[in-house]
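All protein chains of the complex are present and in place, except for one that has been dropped.
Coming up: chain A.
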Amino acid sequence: MITRRDLIITGAAATAAALILPRMSFAEEAVFAPEPGAWRSFDVTTRLELAGAGKAQAWLPLTSVNESEWTRPGESRWDTNAISAERVRDPKHGADMLHLVFKSGETAPRAEVTSRVQLRDRNWAADRDEPRALTETERALYLEATELMPTDGIVKETAEKAIAGRTTDQEKAEAIYQWVVDNTFRNAKTRGCGTGDVASMLRSGNLGGKCADLNALYVALVRAAGIPARDIYGIRVAPSRFGYKSLGAGSATVTKSQHCRAEVWLEGRGWVATDPADVRKVVLEEPPGNNGVDAPKVVAARRALFGAWEGNWMGYNTAHDVVLPGSDHKVAFLMYPQAEIAGALLDCLDPDSFRYSITAAEVQA
């Protein structure tokens, strides 16, 4: 017996289906097509609260990547009870950070920093300005080995296998991109964004990890092939406009949305955007999850993420092996807030002992 209530529900479901179906067929085709268009502005705010006895210091990464094609850093402003708050630049890589020193005995060290940044999509197929040339110093910097990214030994051997038969830098860089997508996987258990110990990954044959592992592997392999490349350590600030849940910030709170991307330098093209780690993220996380490499959303992302990326992510810096000013501690990369109390560096991935939050808000013009 069909009741009036059943009819109403059925009617509602039918209407909903009519609305959803066209979208489903749209999803089947899967579009992921970043194109440089209008700039968007975001305010990204980091709030830090430290606890514990002893003299405290903290270092908060500030956006310092300035590329006219896709990112323009704006002003940063801060409010803190630190006795010293100084904007400092890592001399080698130009990574900006806010260095905070709190007075001994300060019971509740705190700081709130807001940075404005303008972003837009990138796509190497779009009209672009003629790239400037890399200086010799820059070329050397973006080819060098780092503590965790050797460019000899097993890294070089792996790169040579991946680029066999390829002749141009572009072919080689793309072959390595495909190699990383084909041979690595995103490991949900990896803490934070991973460590990026490329030689250990390759030697163990365990090529699982997150962005700081997979994209560091990409950069190390490309450098080992003799092509300048760099990681950009940053954070997602907005949802994806292409409906990819896995490739955007899920809410205004982005405390755990850190993400690093990669760039490769191609003569005549300049810095080219790439992100093989995000292809593996779509494979693992994009609903319904554990997608095949032939799933439409994976195919579309894979096609785009060598050459393009979406402007819903902000880069802090491209630095490796950063000595924290005023401290003996060194970090492999500066993507998370860092702090030390009485000389002991806190674990930036342990929210119980190191409390901070990060929010991102789009600024309407």
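Keep this in mind: a contact is a pair of C-beta atoms (placed from the backbone, for glycine too) under 8 Å apart; a residue touches a chain by one contact, two chains touch by 3 or more; residues count from 1.
By our rule, contacts and distances are computed from a predicted model.
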item	value
Chain left out of the displayed complex - its UniProt protein name, from "ATP-binding cassette domain-containing protein", "Ferrous iron transport protein B", "Exo-alpha-sialidase" or "TlpA disulfide reductase family protein"	"TlpA disulfide reductase family protein"
Hidden partner chain, touching residue among A:35, A:147 or A:267	A:147
Of A:77, A:103, A:203 or A:245, the residue in touch with the unshown chain	A:203
Option touching the unshown chain, where A:53, A:125, A:344 or A:363 are the choices	A:344
Where the unshown chain meets chain A, residue by residue	147, 150, 153-154, 189-191, 194-195, 197, 199-204, 206, 208, 329-330, 332, 344-350, 353
